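A protein chain is absent from this complex, but the other protein chains hold their places.
Order of writing sets the chain letters: A, B and C. Residues in each chain are counted from 1.
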Amino acid sequence: MSFIADPIPFIITWLTRTMTSWGWPSEIVTVILYVLGALLLTVGAMVFTTMLIWAERKIGGRFQDRPGPNRVGPWGIFQTIADMLKIFTKEFITPVGADKVPYNLAPVLAVAAVLCVWAVLPFSKTVFGSNIGVGLLFLIAVGGLGEVAIILAGFGSNNKYALLGAFRAVAQLLSYEVPMVIVLLIPVMLTGSMGMNDIVAAQKIPFIVLAPVAGMIFFTSLIAENGRAPFDLIEADSELVAGYNIEYSGLKFGFFFVADFLHAFTSALIFATLFLGGWQGPGATNIPILGFIYLLIKTALVYFVMLALRFSLPRFRIDQMMNLNWKFLTPLALFTFMTTAVVNKVLPAGENLLRIGGLLAVNVVLWLIANWAMSSYMVRIPRPVVSGPRPVAVGEKKQAPKEEVAS
Amino acid sequence: MIPLSWYLILSGLLFLIGLLAVLIRKNSIGILMGIELILNAANINLLAFWRYLYANSGDHRGQMFVIVVFVVAAAEAAVGLAMIISAYRRKNTIVANEINELKG
Amino acid sequence: MSPQQFFFIITAVVILVSALMTVITRKMMHSALWFVLALLGVAVIFALLEASFFAVVQVLVYVGAIAILIIFSVMLTRKAMEDTGSQVNKTWVISLLIVNLTAIGGFLAFRSWEVLGTFPTALMAEHYDIGELGMALIDPERFALPFEVTSILLLAALVGAIYIAFQRKEGKK
Partner (left out) sequence: MNTFNYPLIIWLLPVPPLLAFALIVLLINKSKKASHWTALGGAGLSFIGAMVVFIKAIGTSALAKNPIGSSLNWLPTGNTWLKIGTAVDPLSAITLFFVAWTILMIFIYSVGYHNYGQPKGDNDHPGLPPQGAVISEHGHSHRVPSIEPMYSRFFALISLFAFAMYMLVVSDNLLTLYIGWEVMGLCSYLLIGFWYAKDSVRKAAVKAFITTRIGDVFMLLGIAGLYSITGTLNFHEIFSNPLIMKGLTETISPVFGLSWAGLIGLLVFIGTVGKSAQFPLHVWLPDAMEGPTPVSAMIHAATMVSAGVYLSLRFFPLISAGWQPGEALTPTMTVVAVIGAFTALFAASIAIAQNDIKRVLAYSTISQLGYMVAAIGIGAYTAAAFHLFTHAFFKALLFLGSGSVIHGMEHGSLHIGEHIDAQDMRNMGGLGKKMPVTFWTFVVGGLALSGFPLITAGFWSKDEILSGAFNSAHMAIFVVLAISALLTAIYTARQLTMVFLSVPRTESASHASENKTVMTVPLAVLAFFAICAGWVGIPQEFPLLGKISSGWLQGFLDSMLPFKGEAAGHSLIPLMTSLGVSLGGLLIGWLIYRRYKEANQVDPLRLGLGPVYSLLQNKYWIDEFYSLAFIRPAYWFAEKVSYEFIDKKLIDGILHGIARIGLWLGKILRFGLDLPVVNGAGDGIATGTKKSGKLFSRLQNGKVQHYMGLAVLLLVITGMIVIYLAAAF
């Protein structure tokens, strides 16, 4: 095992040996290593998020034709750190009338819920937190904790807008969990296991090739779960002022802020793991550090697409958002699931061209049908229009003086 | 190694607390939470017996019961809460003892 | 005391305390939060029983769905239940007596059960796999029928809940 090819297990082995040589019992060494790993992962994720916030602001700026942060450090790279310093120094405010326990518990829970996901993600062939057999279920389960955090925030703030925002947010998150969970059954079905390591190992061909429709549904649901544009109804400032976190400021708000970005990045990571093959890539089996890099590249790609959507699409209306979920994504997810199950069973097993082609063809057909159904539905329900386009005022004004001149 | 009796004592106590909630809370939602606690106590019992007496013989009846209990709990919460909300809308109260007529 | 036992006792204490708080807390919202904590503790107990699938499902179903439903209901019905005043019935002493009687009865009845002292044998790897449970669920000669019946129950509950909670428009009966 060389340090270059696979550094983290190398370090772990080294630490274990060292501590055992000090005469510590092996259980305690294991516990220490677990705590150390968790700490490292968490701190790493948080530090990474600061970079992420900068990158997002910079990219967003470019999308909107402005420079983005550019004052602190080269290319504004220390902007987030400056912001962090400012947030740390702010006063801890708890509004009068707020319910103290939920109010203070919510931000912590929000970050914790996201970080829990990292515990089961495989980062390379040899580096993963915990390989439990029901990893995917765990992923969904801890996703539910985030909703509790939002409710607590909305309730604890003792503010009408916060409560409304929380209701809305939870409604959206719960709704989009439905197609997401259905669609997640497809990778499980293709793999035959719910363990994350098994799912990645089964993706010699990434599942996005075998089940593109499922991938698309999952991606959409992920964006909705994040509550980012075009699904950012949670903090639609024109309707709700700022959503469930309206009463928060300082470090407590910072927690929500970090949770938001971390959640988005984690979503990209999950998508890359489940549908793009995770750490799989040429040579990744022999040199695990390569797998880490592959995963990072794939995640960055997915994240960039999410950013592109965020900065270019307008927001859905609440009814449109619900319609999209219940009338389109959920039925489509069910159909995709059923057809994939049947086709996968009928076609010969293994990684042959017939199976891949068959699954792909079925997905294309499904997508065409869904597209046709959606567009004919949109045609049948005309968009409510308050009034037709008004005549341009300038044209009339120009005409009027002309008449005067003529007369 | 934990003896089976520990789990049974835990589940027994949890059951009693749940029963207490069912009997003394005024609020219907509190009663519902008590019922959920009782169901959880039952689940601990089922899984403990499964693990200690049947797991290695490939007998899945304990787990099957747990699944059924999960489903029943979910169904009960959904219907029960819907009924509470409905009662709240009609009678403007959710105190269990005030909802004592078989009339909407 | 082995680490497992230590861990079990801590979890059990957390569960029992939070369950008790669920019963006696005056504010309904706090009661619900204690309830969530108790449920999470039960999930840990499941994990201790080497039933990781059920631990995860416990979190998914109870914390992710039932607890949220309960919290929602608490918020929606806040107007009717002011958090002031007694939150327990007048007859709480009698209820307490009944519960104590139950405890004593249970203790007397099961005190000398020979199963109590059982220790677990190590779980074999093939039984750890939830695939086996899955196959048992859809095997017509084992649990397919209960499984299907349960699914129908769930469907009926779904429809029933929607019907009951549906707000009828005034004058449209």
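In this section, a contact is a pair of C-beta atoms (placed from the backbone, for glycine too) under 8 Å apart; a residue touches a chain by one contact, two chains touch by 3 or more.
Remember, it's a predicted structure, so these values are computed and weren't measured experimentally.
*Asks:* For the chain that's been dropped from view, list the shown partners it touches.
*Replies:* A, B, C
*Asks:* Using the touch definition from the top, which of B:L4, B:L19 or B:L47 touches the missing chain?
*Replies:* B:L19
*Asks:* Of C:L20, C:M75, C:I98 or C:L123, which one is in contact with the hidden chain?
*Replies:* C:I98
*Asks:* Over the whole complex, note the residues of chain B touching the chain we left out.
*Replies:* 19, 22-24, 31, 96-97, 99-102
*Asks:* If you put the missing chain back, which residues of chain A would it touch?
*Replies:* 342, 345-350, 354
*Asks:* Which residue numbers on chain C touch the omitted chain?
*Replies:* 89, 91, 94-95, 98, 101-102, 105, 108-109, 140-141
One rule holds for everything that comes next: only the chains that are shown with their structure count from here on.
*Asks:* Could you put a whole-Å number on the gap between the CA centroids of chain A and chain B?
*Replies:* 34
*Asks:* Would you mind listing the residues of chain C that make contact with two or more other chains?
*Replies:* 57, 65, 72
*Asks:* What are the residue numbers in chain A that touch two or more other chains?
*Replies:* As it turns out, chain A has no residue touching two or more other chains.
*Asks:* Give the list of chain C residues in touch with chain A in this complex.
*Replies:* Residues 3, 27, 29-30, 33, 36, 52-53, 56-57, 59-60, 63-65, 67-68, 71-72, 75, 128-131 of chain C touch chain A in their complex.
*Asks:* Where on chain B is chain C touching in the complex?
*Replies:* Contacts found on chain B: 1-8, 10, 12-14, 16-21, 23-27, 29-30, 32-34, 36-37, 40, 43-44, 47-48, 50-53, 55-56, 58, 60, 63-64, 66-68, 70-79, 81-86, 88-89, 92-95, 97.
*Asks:* Tell me, which parts of chain C touch chain B in their complex?
*Replies:* Going by the criterion above, the answer is residues 2, 4-5, 8, 12, 15-16, 19-20, 22-23, 28, 31-32, 35, 38-39, 42, 45-46, 48-51, 54, 57-58, 61-62, 65-66, 69-70, 72-74, 76-77, 80-81, 86-89, 91-92, 95-96, 98-99, 102-103, 106, 110, 115-121, 123-124, 127, 132-133, 136-137, 142-143, 146-147, 150-151, 153-154, 156-158, 160-162, 164-165, 167.
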